[in-house]
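Here the complex is missing a single protein chain, while all its other protein chains stay put.
Naming follows writing order (A, B and C), and every chain is counted from residue 1.
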Amino acid sequence: MSRYTYLKEQVFEANMEIPKENLAIVTFGNVSGIDRQEGVVAIKPSGVPYNRLKVEDIVIVDLDNVVIEGSMRPSSDTRTHTLLYKNFPSIGGVCHTHSTYAVAWAQAQKPIPNLGTTHADHLVQAVPVTEVMTDEAILRDYELETGYQILETFTRNALSPEEVEMVLVACHGPFTWGKDPAKAIYNSVVLEEIAKMAFLTLQINASAETIKQTLIDKHYFRKHGKDAYYGQGC
Amino acid sequence: MSRYTYLKEQVFEANMEIPKENLAIVTFGNVSGIDRQEGVVAIKPSGVPYNRLKVEDIVIVDLDNVVIEGSMRPSSDTRTHTLLYKNFPSIGGVCHTHSTYAVAWAQAQKPIPNLGTTHADHLVQAVPVTEVMTDEAILRDYELETGYQILETFTRNALSPEEVEMVLVACHGPFTWGKDPAKAIYNSVVLEEIAKMAFLTLQINASAETIKQTLIDKHYFRKHGKDAYYGQGC
Amino acid sequence: MSRYTYLKEQVFEANMEIPKENLAIVTFGNVSGIDRQEGVVAIKPSGVPYNRLKVEDIVIVDLDNVVIEGSMRPSSDTRTHTLLYKNFPSIGGVCHTHSTYAVAWAQAQKPIPNLGTTHADHLVQAVPVTEVMTDEAILRDYELETGYQILETFTRNALSPEEVEMVLVACHGPFTWGKDPAKAIYNSVVLEEIAKMAFLTLQINASAETIKQTLIDKHYFRKHGKDAYYGQGC
Partner (left out) sequence: MSRYTYLKEQVFEANMEIPKENLAIVTFGNVSGIDRQEGVVAIKPSGVPYNRLKVEDIVIVDLDNVVIEGSMRPSSDTRTHTLLYKNFPSIGGVCHTHSTYAVAWAQAQKPIPNLGTTHADHLVQAVPVTEVMTDEAILRDYELETGYQILETFTRNALSPEEVEMVLVACHGPFTWGKDPAKAIYNSVVLEEIAKMAFLTLQINASAETIKQTLIDKHYFRKHGKDAYYGQGC
C-alpha cells in the first residue's frame, strides 16, 4: 500500500473528468496534484488512454521530476507542472487539456476577452495568452520552457496566480490550476465554456467589448474574497 | 415532513433539467417556483453542483427573501426571482441558465430576431435584451437591480410577460418564466434552440430578416389563445 | 386490437428516432406512414413529448384528414402530410423535423448546394427551398398551403419526388419522405448532416461551388437505379 494513495486517488479522479467533460480526445491532457509537506507531485502517466487508466498508474515524482513511486513514465508535461508548483506556492493542482475552443484561442494567439458574467464570475482579467516560444527555448528544454512562458506572461501582465487560475500557451493549449486537483479541472471546464461563449459572441457582434469594470468586480467578488456571498460558504 | 414538499419536488425536478438539457455547466443556473396562496418561493440553494442536489436542499423563502425553511443559503439570484414574481402576477416559475448560445446573444447585447416558425411558435416578438446596468445600480443591490432591468425592458418595449416569457440580461444571460417551474425550464430549452438557429441563420445569410407578421401570428396563435389547435387542449 | 397496429408500430418507431437523432427538441417534429390499400395514414398526435409517446397514441386518419382511430388529436401538420401522399403516389412515409442546421438554411431562405459526395450520394440537386407563403395562403388553410408550397417548388424546379426526397419550407424547416416511415426519418438524418457540412464548407471557403456533374452522377447512381452497386442489393 502506497503512502500516497490519498493523493493518487484525488489525481486519478480529476484526470477522469477530462474525458467525461470532453476536454480532450484519446490520451491528451493531464492533471497533477501536490502534497507540499511531502514534497511530491502525483501525475498522469504519459500516453495512457483514459479508459485504461487506473489509480495505481498515477506516478509520484519529486519537485526535481525524479520518479519516487510508480512503474510508468510520468506525463511528458511533468516539468511544466513542477515549475508551476515551485513558483505558484499557493496552488495544489494543475490541469492541462486540449479542449477544442480553448485550443482555438491559443492557436489564434489571442487572449479571451472578458465579455460577460460567466467569465467575470471566475476572473477579472482576460484569459492571458503566452508569447510564442523562441527557437532557442524550444530546443533547450521544451516542457520546462513552457512553464517559463507561463511565468513570464504572469510577470509581464502583473497577474496573480490566485486571481487568474488559467492561461493559454500560444499555438498549444490551456493550463489551469487551483487549490487542489478538483479545482484545477473545474477551471478547465469553465475555461472551455467561456472560450466558446466568447467565440460565439464575437461571431454575432464583432465589435463586442470587455464589459464594464463595476460589473466584472461585482461578479468576481460575489464569489471570491471576504465579502463573497455565492455558495454555501464552505 | 415539510408542508412545502410538493413545491420543493416540482422545483427540484425543474432544476435537474438544467444539466440534463445542457443549459449550464457545474453549479450555474437556478429554477424557482411560487405558491402564491402561501406566499412562498422554493429555489435552488446557492452554488450546489447538480449531481449532489437533493429535494430537501431546495430552500423556501418568502417574497421579502427571508428564509422560511431550509438549512442552506438560497441562490444568490433569489432577489431577481422574487421581484419578477411580485411584478408578473401570472407567473408560477422562473428559470435562469447560462446556456451557451443565449449567453452569446446576451454578451453581444443583441435581441434575437424572429427568423422562423420555431421562434414564432413561442413568441411574436424578438427575444428582448436589457440595457447594460448603470454603475450606480450595480453597486446598489445587484440582483434586485437585475430584476428592475428586466421590468424596465418590458415597460420600454411594451411587452407582456404572458406573451414574452424570456429575456436576455445584457452581458449576463437568459431568464425565462412560465405558469409553473416546468414551463419556465421548457422555455429555457426553447430559447437556447432558437438562439442557436438564429445564430446559424445569420451566418448563412447575413441579411436574413424578421419573418412576415402573418406567419408569426399564424404560428403563435395556433399554439396560444382561444383558437389554438396545437396539442391536446389540456 | 387495432387492425392498423403494424402501421402504428412502424410510425411510432420512426417518430422515436427524432429525439434519438437530435432532430428536434421537446414535442417538435412528426413522422407519418401510409397504407395505400387501406387508404389510411398513421401520424404522431399533436404536441405529445417523445418521452411519453406510446404506440397506441399514434392516430389513424384517412386522406381527407378524418380521424379513423385514436383518442388523441393528430399532428397539426397532418394536412401537409396527406397532401404529399395524394400528390406523390410513390411515397410511403413523411417526416417533418426542426433539426437545427436544416432549419437555419430554411430560415436563411437558401437552397443547400451540392458541395460534396455525402450530398450526391442522396440527391443530384441542391436541396430545394420553397417560396415564402403569401399572406392570403397563410390566412386560408396554413398546413394545406404548406403542402402546396412544396408541390409548387417541385413543379417550378422540375423535380421528381423519387429523386429529391427532401425540401426546406422557407422560414420554417425541413420535410423529407421515402418509401416508408423508416426511409423518411433516415432522409431527415442525412439532410441535417449535409446541411451542417455545407454550412461549414462555406465558412471555410465562401466561394465553394457545386461539384461537377460527373461526380454527382457517379455517387448518386452507385446508390440508386438499376446499376447501383452500393449496399447488399436488398
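Please note the rule applied: a contact is a pair of C-beta atoms (placed from the backbone, for glycine too) under 8 Å apart; a residue touches a chain by one contact, two chains touch by 3 or more.
Note that the coordinates shown come from a computational prediction; the quantities given were computed from them, not determined experimentally.
Engineer: I'd like the shown chains that the missing chain touches, ordered by label.
Structural biologist: Output: missing chain touches A, C.
Engineer: Considering the complete complex, identify which of A:104, A:144, A:159 or A:228 is in touch with the unshown chain.
Structural biologist: A:104
Engineer: Could you tell which one of A:48, A:126 or A:190 touches the chain left off the display?
Structural biologist: Hidden-chain contact among the options goes to A:48.
Engineer: Of A:2, A:65, A:87 or A:203, which sits in contact with the chain we cannot see?
Structural biologist: Reading the full complex, the residue touching the unseen chain is A:203.
Engineer: State which residues belonging to chain C touch the missing partner chain.
Structural biologist: Residues of chain C in touch with the missing chain: 115-118, 186, 189-190, 193, 196-198, 200-201, 203-205, 208, 211-212, 214-215, 218, 222, 229-233.
Engineer: Touching residues of chain A against the unshown chain: what are they?
Structural biologist: 25-28, 45-48, 72-73, 76, 98, 100-101, 103-110, 132-133, 135, 138-139, 142, 171-173, 199, 202-203
Convention: only the chains that are shown with their structure count from here on.
Engineer: Based on which chains are in contact, what kind of graph results: line, ring, star, complete or other?
Structural biologist: Its topology is that of a line.
Engineer: How big is the rotation relating chain A to chain B when the fit is done on Cα atoms? Please round to the nearest 5 degrees.
Structural biologist: Fitting chain A to chain B on C-alpha atoms yields 90 degrees.
Engineer: What whole-number Å value describes the gap between the mean CA coordinates of chain A and chain C?
Structural biologist: 46
Engineer: Please tell me the distance, in whole Å, between the geometric centres of chain B and chain C computed from their C-alpha atoms.
Structural biologist: 33
Engineer: Counting only residues that touch at least two other chains, what does the list for chain B look like?
Structural biologist: Where chain B meets two or more other chains at a single residue, that happens at 203.
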